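All protein chains of the complex are present and in place, except for one that has been dropped.
Now for chain A:
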């Protein structure tokens, strides 16, 4: 290892010299483009001569995913399918509960053949019964079958203003109101000593940490239903890192501004907004879950569930306002904005989830939420440190643990 490190250090000095003297006296842009041009050439030769044609062994396996199903009427079943395999597949027959059944394929260019990565709807006229599971199988031209069970079917709501209104009311109750109520702790938080304020901040970090795990597990779970061609798990990883690095980049840019003497950028308000955005993204995912439950006809939003959501989300209020406890109290409009950014996405998520549900969208939004939350925790740690506190003091660690514990307990009330 040490040898290699030494080698690379030696190599590292070579390009430094080349920067100055280009070989053959070519301009710099030519040496930048040359590898790309050569790669294009090699690809071209490979594609036209196919030197590895004899290497292939057997046919690639067909792979079709049923991402989700909708039931627009009690006489119709719609399967949303995607071809994940490297070759075209033809859906020749459909079995419903082990009986051949009438069907048509929509959105595949008029035939029943799906090109790789192509999605389509299989529409089956079938008088299903609410609550009675349906086992549907797609029979491909070469005889392979792909099964999907519709558990306890119930009619999909479809688009209506009434539904949007209902989801808005639900979002108001489970998102906006609890966050706003939680923010009412602000005057009390303001009177706290530094030590306790930091504890509250770490409590908030614990809350967010729990949400990150919660959303992360859910994202990976959902990723299993993402068509294989879209690499659900990697999409989640990309979402998490993407959001984390993007928000961190903005944060680093802000720090640059602070160093340059911009007062506005140094206030706790900035972190409060970041926390609000992180929580907002999490609540967006929560809304997606509620909305998609509607879309899939799997809703039992009883009073108990709404109460669970409210208890769960009320802890997010102090997390938002704790960063602004020191210094000048921000104006009321900032508080309103913080509340809306943190809470209102539940409504938006509900709408998206109910209208344009797909596991891919769901997993991606959840992943973004996780990334944003992780960045916020990074930020909170920095805030405590900047204020001269010790992040890992006993009080703070216990406060973090308490945050996790409170979320765990209140999460038990939320079973969607």
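Just so we're on the same page, contacts are C-beta pairs under 8 Å (C-beta built on N, C-alpha and C of every residue); 3 or more make two chains touch, one makes a residue touch a chain; residues count from 1.
To be clear about the criterion, contacts and distances are computed from a predicted model.
Among the names given as "Copper-containing nitrite reductase", "Putative methylcobalamin:homocysteine methyltransferase", "Aminotransferase" or "Bifunctional protein GlmU", UniProt records the absent chain under the name "Copper-containing nitrite reductase". When you scan A:28, A:127 or A:333 for touch with the missing chain, the hit is A:127.
Checked against the full complex, the candidates A:32, A:52, A:99 or A:260 give a single residue touching the omitted chain, namely A:99.
Touching the missing chain, out of A:135, A:224 or A:262, is residue A:135.
Remark: the residues of chain A touching the chain excluded from display are 96-99, 101, 127, 129, 131-135.
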